[in-house]
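Shown next, in structure tokens, is the structure this report addresses.
With one protein chain held back, the other chains of the complex are shown just where they sit.
What follows is chain A.
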Amino acid sequence: MYQFSSKLKIGAIALMVIGLIGIIISFASAPSTEAEAAEILAHQEAAHGAHGEAHATKTIAHDETHEHADKDAHHVDTTHEKHADHHAEEGHDSGHLAHVFHQLQNRPWAAFYVALFFFTFVTVVVFAFLNIQRVAQAGWSIVLFRVMEGISGFLPYVSVIFLAFIVITAFHGNHLFVWMAEGTVDPSSPNFDPIIANKSGWLNVPRWLICSIIYLVGWNVFVYLNRKNSVLQDNASDLKHYYKNYKLGVAFLAFFIFTESMSVWDWIMGLDPHWFSTLFGWYVFATGVVSALTVIAMVTVYLKSKGYLEIVNNSHLHDLAKFMFGFSIFWTYLWFAQFMLIWYADMPEETTYFVQRFDEYKFLFLGMIPLNFILPILMLVNSDFKRIPQIVLGAGTIILIGHYIDVFVMIMPATVGDQWGFGWGEIGSVLFFLGLFIYAVFTTISKAPLIAKGNPFLHESEHFHY
């Protein structure tokens, strides 16, 4: 049995408290009136102006030596014009200010939502991976089942928060989903949006709310039943509970293959209600699955470092790292497929999604390619490296940061536009959920033996060397 050490418990609680403080600060510092937003904007404009000037002098220096000077100078000109426009707008166009005000108001919510979605989704994909192992009758991974069950034990905790979040969202507690705004489907309203009105069969609050609840409750029911049968099987004399769990696994995967795409349409794609991509559901799954494998590997390495799971050897770690490596390539494949096809066809209603990310999030958008593809490949391609816990931890950290950024770049542009950053809210939310994750996962793990000894394939997993 695993003992949840008080040191780790205190650490987890400390993370939650620090995170919560960050979240509270982020909400407190969000503007509550347009006047406050104007003040924040003025600060930003001042900083931008100084930056623009520095840029200009640099370009002039270029002018003397560089053949691209003309182009650069032109670029500076246009930015100056833009700035001038900006100032003009500030004076006259209150619409722009209202827009920024909403973005700034959204930011703490969006920051919270990025972490919330990331942690929830990764957890449910860990559970999906557990069921894939079960249904495929894999022999190697049985000794890791309790780790995966432990991580799945986080799902109820995070689902409660998620449920609260979607209820608040549905009742206009925040404005993350623009299609929920008043009047979008009402032709007489100034807010009327014919494209959204056309989709109101799908984009309507009751359906969204009910479906969201079905996804979350459905997943949790499977997590609960799976855990119950798994623990019962430990001391059973026959394989009744094993077969029950097998059937539950099949049922869950059939349920999940549909709800996965649907939840992504509801929770992410709906943030940009004009935009669509048929691949999007699976693309987000790729992000989930590579992160899920990483989390399983990291928790396993941690438990081993504390002297538990002595039966897990470096062949098991090797297999997990192979999945991290393989799914990193898989993520890149889907990322490329989606990006390339939209870029190639160049249809405005599709490219808008990437144009905004390229304009306002270039550093993050391009930065996740080395984090999610190049570095994991280089670190994990060697088969000896895949067996070294420190390297798996290092590559895993990079993968998790990269895929957090991926989710960030999915959610932020539609909700806060160019008003993004990494402040109290973003960092606080991650710390809060990390603390809760550690608390929930290790509590669950400590409640049952670390080896699922009733599983009929256990000995294959114990003898696993190659």
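In this section, contacts are C-beta pairs under 8 Å (C-beta built on N, C-alpha and C of every residue); 3 or more make two chains touch, one makes a residue touch a chain; residues count from 1.
In the analysis below, contacts and distances are computed from a predicted model.
Visitor: The complex has one chain missing from view, so what does its UniProt entry call it, picking from "Quinol:cytochrome c oxidoreductase quinone-binding subunit 1", "Heme exporter protein C", "Aminomethyltransferase" or "Electron transfer flavoprotein subunit alpha"?
Guide: Not shown, but named in UniProt as "Quinol:cytochrome c oxidoreductase quinone-binding subunit 1".
Visitor: Which of A:43, A:306 or A:463 sits in contact with the chain that's absent?
Guide: For the chain that is not drawn, the touching residue is A:463.
Visitor: Kindly state which of the options A:22, A:108 or A:281 is in contact with the chain not pictured.
Guide: For the chain that is not drawn, the touching residue is A:281.
Visitor: Of A:152, A:291 or A:338, which one is in contact with the hidden chain?
Guide: A:338
Visitor: By the contact definition given up top, give the residues of chain A that touch the hidden chain.
Guide: Interface residues of chain A facing the absent chain: 137, 139-140, 195, 198-199, 202, 239, 254, 257-258, 261, 265, 276-282, 329, 333-334, 337-338, 341-342, 344-345, 347, 349, 456-457, 459-460, 463-466.
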